[in-house]
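Missing here: one protein chain of the complex. Every other protein chain is in place.
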Amino acid sequence: MKKILNAPVDYVDETLEGLMAVHPEYYRLYGETNRVVARAKETAKGKVGIVTGGGSGHLPVFTGYVGEGLLDACAVGDVFASPSSEQMADALRVADRGAGVLRLYGNYGGDVMNFDMAGELVEFEDIRCTSVLLADDVASASIDEREKRRGVAGMVYAFKTAGAAAEAGQDLDAVTAVAQKTADACRSIGVALGPCTVPQAGTPTFEIADDEMEIGMGIHGEPGMRRGKLLPADDIANEMMDRLLEDQPLSSGDKVSVLVNSLGATPAEELYILYRTVKARLEAAGATIVMPLVGRYACSMEMAGVSFTICKLDDELESLLKAPCDCAFWRVG
Amino acid sequence: MKKILNAPVDYVDETLEGLMAVHPEYYRLYGETNRVVARAKETAKGKVGIVTGGGSGHLPVFTGYVGEGLLDACAVGDVFASPSSEQMADALRVADRGAGVLRLYGNYGGDVMNFDMAGELVEFEDIRCTSVLLADDVASASIDEREKRRGVAGMVYAFKTAGAAAEAGQDLDAVTAVAQKTADACRSIGVALGPCTVPQAGTPTFEIADDEMEIGMGIHGEPGMRRGKLLPADDIANEMMDRLLEDQPLSSGDKVSVLVNSLGATPAEELYILYRTVKARLEAAGATIVMPLVGRYACSMEMAGVSFTICKLDDELESLLKAPCDCAFWRVG
Amino acid sequence: MSIDQKVLLAAVVRLKEAADRDFEKLNAADGALGDGDLGITLRRGMELVSETTDDMPEDLGKALLQCAQAFTKSSGSSYGTLMATGLMAMAKSLKGETAVDASQVSTLVAMARDAMQARGKAEIGGKTVLDSLDAVASATAGKQDAIEVADAASSAVDDALNNFRQTQATIGRARMFGEKTIGMDDPGMLAMQTIIKALANRT
Partner (left out) sequence: MSIDQKVLLAAVVRLKEAADRDFEKLNAADGALGDGDLGITLRRGMELVSETTDDMPEDLGKALLQCAQAFTKSSGSSYGTLMATGLMAMAKSLKGETAVDASQVSTLVAMARDAMQARGKAEIGGKTVLDSLDAVASATAGKQDAIEVADAASSAVDDALNNFRQTQATIGRARMFGEKTIGMDDPGMLAMQTIIKALANRT
């Protein structure tokens, strides 16, 4: 296992310890098991809370996006494993400032069950919760079964727009509607070139030959749509854009933001090489690109590969996307 | 070669093309060969220029740090290869606003010869140039031969402080003195777990067994001080801190900033795990940590490993470090 | 024979042993179709349950709630959450009771199955742990005698595995493997085999 760590069982707790030590101005730990990350500063009474949660190993997702104009709290699971419902309940508790809490997270079985359970727990404490699930990975199910799709990097857009809406003082239903609109507007697809290793498992999540890639692979190494020879960058980008545009056709006058995201090991240089084709394809479809994002926004530790996310914008989403936000990993405005 | 690219020979030009497409608000290309990156907006007349240059494959270094409060221009070489003296001369030309230009770059043979030659070329055009070389890698030569040390991530600190001094209107000699003071105050060391591949070479820069690491390896795969079994994170951090503190002892009351930098593939999680020990060691030495930096600041494409840089601060450097800056990869203030 | 605190404590011991024994097997089965943590989930859950046996309440409702909480705390994996959900449903219905007759097993298992179905929103017949519980509930229905119930439950979990082996997974991480899952056992059903056999004290 080519990783820098101490005991595998301590990987997540030590990561959080370091994160708190570097960024006390952004984050603090909360809850019995120290597996909830909340904003360093308590938010004003009456602000709608936004909580996410999920497995570790995806920094900046999920924890990193706790911050102004973004999330209020995050329940932190082990690497690639759901946090417990108790931890999620703690996250909901710390995020509630009397105006209710939106649960905004990726569509994974364990997370859904636990967030549902956590919601039932805090209902007894009169905390009103809504839910929006990200299901943006077009490779994980057909459009007819959209509710079965996994949530991937698209959640970054939902964190941003819902976070801006909450910061602007919108109520729970309005914030939830913004999040849902964003989730509906996002489509993502990934391509994997190399695996990562879950510390406690100790072996790579999948095997892949030196000259192969897998289009559509999930962020935990879930099988994709097609494995084949590693193609030139432009061909990879075109194939990924084909899938995305097939799923959500664009036409003249559409506005989109696009996220070209490294899964971890793939360097910035290669993201920029890919972006050329992404831009060309979007413009060829007649779309205008707003605030393109290129970098590491949602990773799988040292996995090699990239994902593209297209988020179709209306005026409301565009202005929420451009609104200020501030966390250790992302700043707008 | 597990990389996302088109023709290897186009790797750098296509990277720049994408970078310009994503960030026209920060960067523009300049020069006959399109291998100079300058600030999007021309700076005011009379501002001292700061120019860097070096091989590609290190994003955000070098190009990324062109921006307000940082650099004015950068000459961009092929991957891990010096730009030509003509390209450097173009960078000096675009950066000169009548107040002279500081050449601020890493100590590599080719770069030094070319920057010297470039300086001679623009001297004919009455552009006054000074030079400060980063030579912060303690693994590359003993302290008695400091002038032989390579420049690594420490240059990020020098870009920041010199950039702030220039933005504040200091003259060429003053900006040069700030850069030199910062260069003198920086010590770095790296550890490599896995290689990267230079596109035009097509083979990994070095070979290393699955259970090995190399302490002191250079950012281009230059041999290090010690190759051995991969140690637990805390032991790696302690060994690296031993070397750094041996080279530049710290005592009670010292102020430092520290950069825990991924060489590319190593994920943020593991940087935070390492930071725990870095912090403990600095505090045990009596030092106060100012503005710790943890992330990807100076990479070698998809190389796995990390580097630590300690920059010892006085009040002047501290306030320059904290001054605002803004580029696509780093924002302060 | 009726089930009371003493019977429960003895079952916990057997369950913990079984979880230890099948640790690798369940991890491997889950590794082939999911994330390979199912053995961990079961073992860790039973460890936490075992740590609470010293203060296991006589009230079977409270006792099962305590077991449920151990599973909630131990991890957030699907199986742990489903186990907790099922145990909680049984706990609610047994609140205040200190003994329960073997004839009630079928009803209790059906309750767990229904609560877990409500939680996980999977269909019966989807090749999940629900199908094992469904088979156990059916096979033990109408049976009064403890030994008969144990025998019926024990063969029902085996039969469920055999009956679903050639079908395709539709739920959870395994779903993504599509046709490859035909011929493979569902990890959650295997884990339920471990549990039911240990409870029934059959091998």
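Observations on the structure shown:
We call the chains A, B and C, going by the order they appear; numbering starts again at 1 in every chain.
Heads up, the rule we're going with is that a residue touches a chain if its C-beta (ideal position, glycine included) is under 8 Å from a C-beta of that chain, and two chains touch if they have at least 3 such contacts.
Values in this document were obtained by computation on a predicted structure and should not be read as measured data.
Considering the whole complex, the hidden chain is in touch with B.
When the omitted chain is restored, the residue from B:Pro199, B:Gly218 or B:Gly295 that touches it is B:Gly218.
The chain not shown here is touched by just one of B:Thr52, B:Ser85, B:Gln170 or B:Thr277, and that residue is B:Ser85. The omitted chain makes contact with just one of the residues B:Ala7, B:Ala201 or B:Ala284: B:Ala201. Chain B residues in contact with the hidden partner, per the touch definition given at the top, are 77-78, 80-88, 109-111, 113-114, 116-117, 140, 148, 198, 200-201, 218, 220, 222-223.
In this section, only the chains that are shown with their structure count from here on.
Shared contact partners of chain A and chain B are absent. Among the chains present, the centre nearest to the common Cα mean is that of A.
Inter-chain contacts peak for the pair A-B, counting C-beta pairs in contact.
For this pair, chain A with chain B, the centres built from the Cα atoms lie 30 Å apart.
Distance between chain A and chain C, defined via averaged C-alpha coordinates, is recorded as 33 Å.
One inter-chain figure worth recording: chain B and chain C are separated by 57 Å, centre to centre, where each centre is the mean of the chain's CA atoms.
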